[in-house]
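All protein chains but one are shown in place.
Order of writing sets the chain letters: A, B and C. Residues in each chain are counted from 1.
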Amino acid sequence: MLIVMDAHATAADIEAVCAVVRELGYEAHPMPGPTRTAIGITGNRGAIIEAARIRLMPAVRDVIRVTAPYKLVSREFREMNTVIEIGGVTIGGPEVVVMAGPCSVESREQLFATADAVQQAGATILRGGAFKPRTSPYSFQGLGEEGLKILAEARERTGMPVVTEVMDTETVDLVADYADILQIGARNMQNFALLKKVGRTRRPIMLKRGLSATLKDWLMSAEYIMAEGNPAVILCERGIRTFDDHSRFTFDLNAVPVLRELTHLPIIVDPSHATGRWQSVTPMARAGIAAGADGLIVEVHPNPAFAVSDGEQSLLPERFVELVQQVERIAAALDRPIAGRASLAL
Amino acid sequence: MLIVMDAHATAADIEAVCAVVRELGYEAHPMPGPTRTAIGITGNRGAIIEAARIRLMPAVRDVIRVTAPYKLVSREFREMNTVIEIGGVTIGGPEVVVMAGPCSVESREQLFATADAVQQAGATILRGGAFKPRTSPYSFQGLGEEGLKILAEARERTGMPVVTEVMDTETVDLVADYADILQIGARNMQNFALLKKVGRTRRPIMLKRGLSATLKDWLMSAEYIMAEGNPAVILCERGIRTFDDHSRFTFDLNAVPVLRELTHLPIIVDPSHATGRWQSVTPMARAGIAAGADGLIVEVHPNPAFAVSDGEQSLLPERFVELVQQVERIAAALDRPIAGRASLAL
Amino acid sequence: MLIVMDAHATAADIEAVCAVVRELGYEAHPMPGPTRTAIGITGNRGAIIEAARIRLMPAVRDVIRVTAPYKLVSREFREMNTVIEIGGVTIGGPEVVVMAGPCSVESREQLFATADAVQQAGATILRGGAFKPRTSPYSFQGLGEEGLKILAEARERTGMPVVTEVMDTETVDLVADYADILQIGARNMQNFALLKKVGRTRRPIMLKRGLSATLKDWLMSAEYIMAEGNPAVILCERGIRTFDDHSRFTFDLNAVPVLRELTHLPIIVDPSHATGRWQSVTPMARAGIAAGADGLIVEVHPNPAFAVSDGEQSLLPERFVELVQQVERIAAALDRPIAGRASLAL
Partner (left out) sequence: MLIVMDAHATAADIEAVCAVVRELGYEAHPMPGPTRTAIGITGNRGAIIEAARIRLMPAVRDVIRVTAPYKLVSREFREMNTVIEIGGVTIGGPEVVVMAGPCSVESREQLFATADAVQQAGATILRGGAFKPRTSPYSFQGLGEEGLKILAEARERTGMPVVTEVMDTETVDLVADYADILQIGARNMQNFALLKKVGRTRRPIMLKRGLSATLKDWLMSAEYIMAEGNPAVILCERGIRTFDDHSRFTFDLNAVPVLRELTHLPIIVDPSHATGRWQSVTPMARAGIAAGADGLIVEVHPNPAFAVSDGEQSLLPERFVELVQQVERIAAALDRPIAGRASLAL
């Protein structure tokens, strides 16, 4: 931590700050400059120095935090990539994983048809929403437990592990009984009660980035889960809110290489939600893998015009076939195979 | 709703869209123009037309929604302002209400000292956090039920109603037993399970705006609460996330006059969280009341440098005295008294 | 400046950085901590240390700049407020100044009618655009020199000084011949050639904030003008671009108290452009003055529905009368009179 003093700070002001720093168990290193003095602080072993306390002292201009506040999620804590294995599929390893399925589970027929189609096209994990967070209380809210049962049947039918969203603490155990991966949605990224609860399950957690979350906020939410004992966290970039109005959100793909340096956790990207328009899904799926992501999650629906939710961003199964073929070529250009597919011979 | 067709749409494309519209039980009004045709849709009685279904039809360029998706919260639904009465204080009426107290309840002594000070300065509602949402799992998380008990004691001591945050569905009943107003924090604004649960309590709800919530998103979250039967929702603007880096958030005060047109619900502003720096709290409290807000919520701490949270934005009690004096003069310039104070003689 | 080393930096890495720092003529203060070493740098006398050079050295994690990059505009450079006097009106002193007029000068009749009306209502500076920056090349681009002449006639008629926008270097001298204050528009805030050119005139410059300018960017642009020898810069907040869609821009009023600490320059706010809707102009004018601004600039038009530009945000003259009356009461609550008006007796 670095404390910057005002230009007119007196020797007494500076000494007062140093005294507080030492009282808190740290060392203070005053560095007088031509216009102002800065004070370096070292020795942060555990206790978090209260920046506020110092910032409010006389003649203190700024307090600059240097150390990242997260630990377990950081690349410094663990140098090797975390690789998560679920039902024979690995996430975070050399293979690129493709998760796909409908936004909402609507019926057995709809889910089975979609599951078969995405599996045939190359997906190895099935997505589908049973509990749906909707902006409006009057919109379809999902089939609930009935939807979970249909997902479990689809897993038995296809062998694909299932990822589905859990929206509240009360249903965590229920969802964990049926699903292989629990998804925390963007709007719940800082629902700390929920993060703690899923941190105590034994399921991998796919943590979507909040609409206005910095990478630090996001990693701190992952830290909540890991701090409860669950090491299997998957990060999913799904677009942020900006002034831009050409699509639903702004897809922040540069988060991928930056996260790669900061954390050892796997990184998935969601071009369906990030763009909100099916025409962008395939190009941005290619871009996401080219940026270095470990996988994709994509919405596919056999009849998007009749989807109960998110129809505008859902791909038809035949367009999803093209997506996988194109993404496979991009992945091959990075020497990465698509999980579950024979290597593309180049 | 208005459907805009591509410039090259054929008569058959247009008729196909009209047929779907009619099949859904609406009327279609095609309007041929020199370069393209638009189709007006009328008759939305209940069922929500699925924009996605139409947007995905051939030769459709855009679908523009005209009607606001919220109902119970809208000014059109209820023309008169909602006025909420709690323990003799009214929110949303002609009086300007001042809520104040520490960020966190830290101890009986700290809360009592602050409660006495803010009451004497002119506050009529006491704030204080017992359950604290924190970005880091390693930060102080609040005293929990012990904090609620201390808040209830402070209410008995001072007669001031108490507002405090509820963070998860499991503690809603507990918090509602102790508190007079339940606060939903910015990070939980779209925690729909929580919104539904507090919608079934009999307590007024103070709903803070999410960091990246549009007014529509925010009003839809209020609609969730009202749709469960709770009519007493108070909106609280607390800053949004933007590129701007001079303070923690960007205080969107223009939301106040715009909300006034859209909704009948009371509007409170929070200059402490919106700016994150105590130096801005008094000027922005003045600005908020000048913009037309119904009240303020302000963080006050007897010793900010030692606050366990949010010390940098907390006012000393003596500065809070000045804030109330200044705000009182601003309110008087709008012919509004401060709740619980004799009218300022001008 | 503070250099933060990687956790695994070797003694040689640290020494290499210190050597470069010393070679550049500064002092290096290494501060070993439990997990990493930071290096404080002091002695920045003129030459700007190249952060990039150090950031690219092995084992350097971050370089944190401490000193603000602006000088002449800063409160540290000049402690007393800058007060600018034009034609008997002072900007930046105890009085609140009201500038008003139409978006565009459309005709002699339109400008004279508006000038008379705003003067009678309490304005003391006349605004009006002769050269108009328009998003579309097909929109009305202003009357040009003809408009400047009409503005000069209006000044003679009313005695009010005139503020008008200058859009390019070629017309700076022309505009300076007619106008009393030259306005730099938001879209030109970083048109550095234009900033330098107006810095060499003897006219006060009203510098509008760019749509995505941080306060630092904005102050650096003011520094460009001052560095050329022109000390009379007026800052004008006019809204920034954010995700928010309820009005044209987000009015960042908290910039006012923050700027007050950083700079000695006068601060004006523009509620017309910031909100883009006339219904918000009066409440946000009140809020701006309550936040501590030194004045307002407001668009007024005798017949907004027929304005060639910005009709939706222009006030009718009778509504502007109300605005001034309300703002006068707010200013009085801060013990500030409106320039050119007898003190409000309270």
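One rule holds in what follows: a residue touches a chain if its C-beta (ideal position, glycine included) is under 8 Å from a C-beta of that chain, and two chains touch if they have at least 3 such contacts.
Small disclaimer: the values here were computed from a predicted structure and weren't measured.
Considering the whole complex, not just the chains shown, which residues of chain A touch the missing one?
Considering the whole complex, chain A reaches the absent chain at 212, 214-215, 240, 242-247, 250-258, 261, 274-275, 277, 279-280, 283-284, 286-292, 326, 329-330, 332-334, 346.
What does the interface between chain C and the hidden chain look like in terms of residue numbers?
Within chain C, the residues that touch the unshown chain are 48, 50-57, 69-70, 133-139, 167-170, 187-188, 190-194, 196, 210-212, 217, 220, 223-224, 227, 240-241, 278, 304-307, 310-312.
State which residues belonging to chain B touch the missing partner chain.
With respect to the unshown chain, the touching residues of chain B are 2, 4, 7, 29, 31-36, 38, 40, 42-45, 62, 64, 66-67, 76, 241-243, 245.
Throughout what follows, only the chains that are shown with their structure count from here on.
Just grab the chain with the largest centre-to-centre distance to chain B, centres being mean Cα coordinates.
Chain centre farthest from chain B's centre: C.
Please work out the Cα centroid separation of chain B and chain C, and write it as a whole number of Å.
Once rounded, the distance between the two centres reads 30 Å.
Report the inter-chain centroid distance for chain A and chain C in whole angstrom, where each centroid is the mean of the CA atoms.
39
Which residues belonging to chain C are in contact with no fewer than two other chains?
242-243, 245
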